[in-house]
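Heads up, one of the protein chains got dropped from this complex, but the rest are sitting where they should.
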Amino acid sequence: MTIPVQAAASSSRLRPRTLKDRFLANGSVGSIALFFLFVVALFSLTTEDFLSLDNVLNVLRQSAPLLIVATAMTLVITTGGIDLSVGSVLALTSALCAILIHAGLPWALVMVLMLLVGALVGAIQGFFVAYEGIPSFIVTLAGLSVIRGLALLMTGGYSVPIPSDIAFVGLGRAWILGMPLPALIAAAVLLVGFVTFNETPFGRYVTGIGANAEAVRRAGVNTRGVTLLVYVLSGSLAALAGLVLAARLGSGSSNAGQGFELDVIAAVVLGGTSLFGGRGTMVGTILGALTVAAIGNGLILAHLSPFLTPIVTGSIILVAIWMNFRIFRGAGRKR
Amino acid sequence: MTIPVQAAASSSRLRPRTLKDRFLANGSVGSIALFFLFVVALFSLTTEDFLSLDNVLNVLRQSAPLLIVATAMTLVITTGGIDLSVGSVLALTSALCAILIHAGLPWALVMVLMLLVGALVGAIQGFFVAYEGIPSFIVTLAGLSVIRGLALLMTGGYSVPIPSDIAFVGLGRAWILGMPLPALIAAAVLLVGFVTFNETPFGRYVTGIGANAEAVRRAGVNTRGVTLLVYVLSGSLAALAGLVLAARLGSGSSNAGQGFELDVIAAVVLGGTSLFGGRGTMVGTILGALTVAAIGNGLILAHLSPFLTPIVTGSIILVAIWMNFRIFRGAGRKR
Amino acid sequence: MDGGVPRVRMRGISKRYGTIQTLDDVSLDLMPGEVLGLVGDNGAGKSTLSKVLSGAVVPDAGTIEIDGRAVAFASPAEARAQHVEMVYQDLSLCDTVDVAGNLFLGREPRRRVLGIPFLDKPRMRADAAAMLTSLGISVPDITVQVENLSGGQRQSIAIGRAASFDPKVLIMDEPTAALAVAEVEAVLELIRTVSARGVSVILITHRLQDLFLVCDRLQVMYEGRAIAQRSIVDTDIEEVVDLIVGRKFTARSAGHARPAGHARSAETARPARSDRPSDSPGASPP
Amino acid sequence: MDGGVPRVRMRGISKRYGTIQTLDDVSLDLMPGEVLGLVGDNGAGKSTLSKVLSGAVVPDAGTIEIDGRAVAFASPAEARAQHVEMVYQDLSLCDTVDVAGNLFLGREPRRRVLGIPFLDKPRMRADAAAMLTSLGISVPDITVQVENLSGGQRQSIAIGRAASFDPKVLIMDEPTAALAVAEVEAVLELIRTVSARGVSVILITHRLQDLFLVCDRLQVMYEGRAIAQRSIVDTDIEEVVDLIVGRKFTARSAGHARPAGHARSAETARPARSDRPSDSPGASPP
Partner (left out) sequence: ATYAVVTINQQALFFNQIDDGAKKAADAAGDKLVVFNANNVPSAQNDAIETYITQKVDGIVLVAIDVNGVKPAITAAKKAGIPVIAVDAQIPGGDNVAFVGVDNAKAGEQIGSFFADYVKKDMGGKAKVGIVGALNSFIQNQRLDGFKKTASVAGVTFADTVDGQNVQDVALTASENLMTANPSMTAIYATGEPQLIGAVSAVDTAGRKDKVKVFGWDLTAQAVKGIDEGWVAAVVQQDPFTEGKIAIESLAKLKKGGTVDPIIHVPVTIVTKANVGQYSGMFK
């Protein structure tokens, strides 16, 4: 463009960006980070084993399914949608993979099939959301019911064992370079998710659709395709989590992952992603998921009475979030 | 104001409003109404007893807690919030009222106390949402955990019997003028809810806050107070539902109402209220709740295998909503 | 201007957002019945300053006096209680509420039944139609949700809302930006009428020619500071343009071709205001 | 106008929303390099008509030809593929995305690594800064989310986005509504520059004086119909005002005081355009 250049007004009223500014600008991530540190400090003081290597690796391994699915859920929620069906998809794939392995199919093939099943389920739901304009809450709530129903039907309510002598169970139990394989898988998924979300046009459109879908459409982007893809990712990653869980438990069950969707959404929202769309943070999601996992683990280590566990868990979350909101008041998210 | 009056431009391009226009303008309500009729028609054709008076009254009685809480949830969701704690509040009040009645307190006093407990719980959660700006999803998710924990702690996991010879159980079981009392209570709550939502300034602000909270604040409305009140209502009505349920079951238990929050939200969203706030409809909520109840009832009447029930339930909802969205395409809600 | 208690007196208002000092020690005076034009470049801080006065933004520092009494607005409700009304630049409408509902937001006509306030819907509709007609606005259907209206229609509703509730101070942040020619005339006429009744008006606009049709005085902002004030009779469009831009600048779009004719433009504009009380501090509020 | 294939030819465009016939059999022609002013009252249907051309609204009836070839835009992506760009009246920005992200939305500079497209963020930032400077816009911080910008800053970003991607047809729906005086000049200059390069421009504005600085021709809409066309040299502000309002109307705010001086206004406006090719159908697109 060659149009007359006018000197931009001087910036006499800008002051340099301080560390504090930067912290406040990332209000929600800063908040959950502080909170996470607070939880870690609390439990390392009150219990013996919390920061032991064994326990830390244990927590990482346990939270792998949560982290994997939360990666996709961050994208879904950032578009302004929600996926309530992830727990059911996890149950379906864990049950189906056990059945198929039990039936003698090679486990590598089963894994590929399960990922395809997850992607297909996501594509069907995504179609209704993106192309038919039905609210994602309704679509995936129906999905939650249908998909878990399928798992129940296939297993008859019984859990299906997976022989522990095949390589497949390594997916949930193996250790590589001193790290549990599920944790490595989760880390890889998170890394890819982080890069996709922050460094690619696709990730940019995900945020844009949540902020103003019509604006993104007017910019010539295929918003429906992007939305569909987000649900496909969510379905596939829920399937991956189902495989990891089945391998770790050595069984597939239609019971798996009940209420999992709420845990995942809680982790994502705790991390600072807005349920109204347009604001998402992958780092926040990681911290949110680890915080949830750390609280669960720490309270067991602290030998808290199980009658008090739900009360204490809820209170910790509420009070800590509240304190952080007071610190970050005026900055950060608006709703 | 006395400023020069200029003739408003003629409306040559307005055509009279037809019945179809009116129907399309109320897109979401029209859609769920059609769907409800479809469900009713389906089951009256495929089962014998569906439209029998007994069964209809039965369904109404069963869905009373759902209808009562859905009334408040419509307000909550219309402000752009969510209340995940309603199932827990229901459990808390049902358990606590059984304990107190068991302990010999007069049941009328217990009822008043329980409504106050519900209101108090709502007020605490509303405070964090309205005055501290913490996302309602996080606040009420923490509430869900804490409140059910309290119920668990108080009952020690026992279900507490309520003697069936006191007048209290009539709240869940009595018949007045040929109608079950719970259904009458639900009808009264819905009527008050409808009038409040559509005919009072408060209801107007609820919609406004969901559409543009800052605009309502700038108009000089105490938006925080309004928001707080919405959660107080939600807590109180969940308590009322808890009382009705306890009276019907003849026992109070911390196990009551698990997953109830999802049922309530599903009914409200199915009715056409938008999870993004700003668009709510009380009539839609009634139809949504009755549809959910009718499907549950009809499938059992149709002697469907319980293994197929979740699959069929989800599919019916999805397919019917989808067909209606196709009819109303271009009208009605946008997301 | 001198003598008499100002309706509004703002002193030392400052506000910072993150790294940017949006307002830096800004003062503003407004007499009863006076029309003040607030002008400045994009991002100069005009909207923020006026939001401070309407209670929508709480400043970091500074004082406000209304009719000589110190006030501190923690919310728009408090400012509205002092009869300060504002037309916001972003309009601040509730998209999913209908036209009448937006016009009366926070001021709904009520009908008490058993002590419970109900909306008086028939009156709302009738009054709303009258308000719109008086602003020369035609909205196809008063029950339509405002999200379906055109840009100008939306703006008219925001103006109608602020002007209808008996303000003492009326702040209009670019009220005519989306309006067509007849509607602009109606708004300017509205400003003349209300200021004649003693209402103080702050008009923020980039349509500089309009300033000369209705304003008594101009205040120019530049990068968060109030840098100049001019009585309308002592200035002309060219000077205002230079003040806004911060250097000598030729703007052929600013309402009058330059260099010829600018002397006359101020002349022709002024007589239009002869029908209204000039800067009368004593004009009694309505 | 006659002779040569029009860049855009719309015929019989109709659109109804519910009970209101927003567009009723509207036609529009636009030659290469021509600047067409589209004016009309609030709610006349200007925005809707231009959204039809940009693919954002699918009409109920009517045909569109671009350079003589019939097209049917089912989505803005298809219109953008034909190099039709539009500045929307509501700006259509993503509030939570930063300035550079909004400028390049849908056109992000990419860097392929292993075949996967990544955002080229350094280039985006550099290009964005250059684009803004060329429009005379100062944004305090290019990494700020656009929801924190002032009204005028937001508008500039919307303009920058549409103008930067080599359009053949550039539609601007009230681009200067929120802009300060210097920024308005820059936009008018931009229109002159691009049209000189052969870009066809549709300018929708209520600042009637601007029309006479940049337009070749005007089309007036009234209640959903195109009711008049005027070559700019054959008309003056008074006639345009009367056409918009639909009857004789005196608008002192319309840029020129009346009755004196209107003859001269058209005269002073025209020479400004002498530097650009006049209605040249042959001007080659860039």
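When the chains are written out, they are named A, B, C and D in that same order, and each has its own residue count from 1.
What we mean here is this: a contact is a pair of C-beta atoms (placed from the backbone, for glycine too) under 8 Å apart; a residue touches a chain by one contact, two chains touch by 3 or more.
Since the structure is predicted, the reported quantities are computational estimates derived from the model, not experimental observations.
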item	value
Candidate in contact with the missing chain, chosen from A:Thr196, A:Thr227, A:Ser251 or A:Thr285	A:Ser251
Sole contact to the chain not displayed, among B:Val117, B:Leu245 or B:Val312	B:Leu245
Chain not shown: contacting residue from B:Phe38, B:Tyr158 or B:Trp322	B:Tyr158
Chain A residues touching the omitted chain (full complex)	48-49, 52, 54-55, 58, 61-62, 65, 152, 156-162, 164, 169, 172-173, 245, 248-251, 253-260, 296-297, 300-301, 303, 305-307, 309
Contact footprint on chain B, counting only the chain that is left out	47, 49, 54-55, 58, 62, 65, 152, 156-161, 164, 172-173, 245, 248-251, 253-260, 296-297, 300-303, 305-307, 309
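As a convention for this text, only the chains that are shown with their structure count from here on.
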item	value
Chain centre separation (chain C, chain D; CA means) in Å	28
Multi-chain contact sites of chain C, meaning residues that touch two or more partners	19-20, 41, 137-138, 140-141, 182
Two or more partner chains touched - positions in chain B	9, 14
Chain D to chain C touching residues, read off their complex	17, 19-20, 40-44, 47, 89-90, 137-141, 148-153, 156, 174, 176-185, 188, 206-210, 213, 241, 244-245, 249, 251-257, 260-261, 264-265, 268-269, 272
Residue ranges of chain D touching chain A (in the complex, touch as defined)	54, 56, 75-77, 79-81, 86, 88, 92-97, 101, 105-108, 110, 116-119, 121, 131-138, 140-141, 161, 163-164, 182, 186, 189-190, 193
Touching residues (chain side chain B, partner chain C) in the complex	1-9, 11, 14, 195, 199-201, 204, 207-208, 210-212, 214-222, 278-279
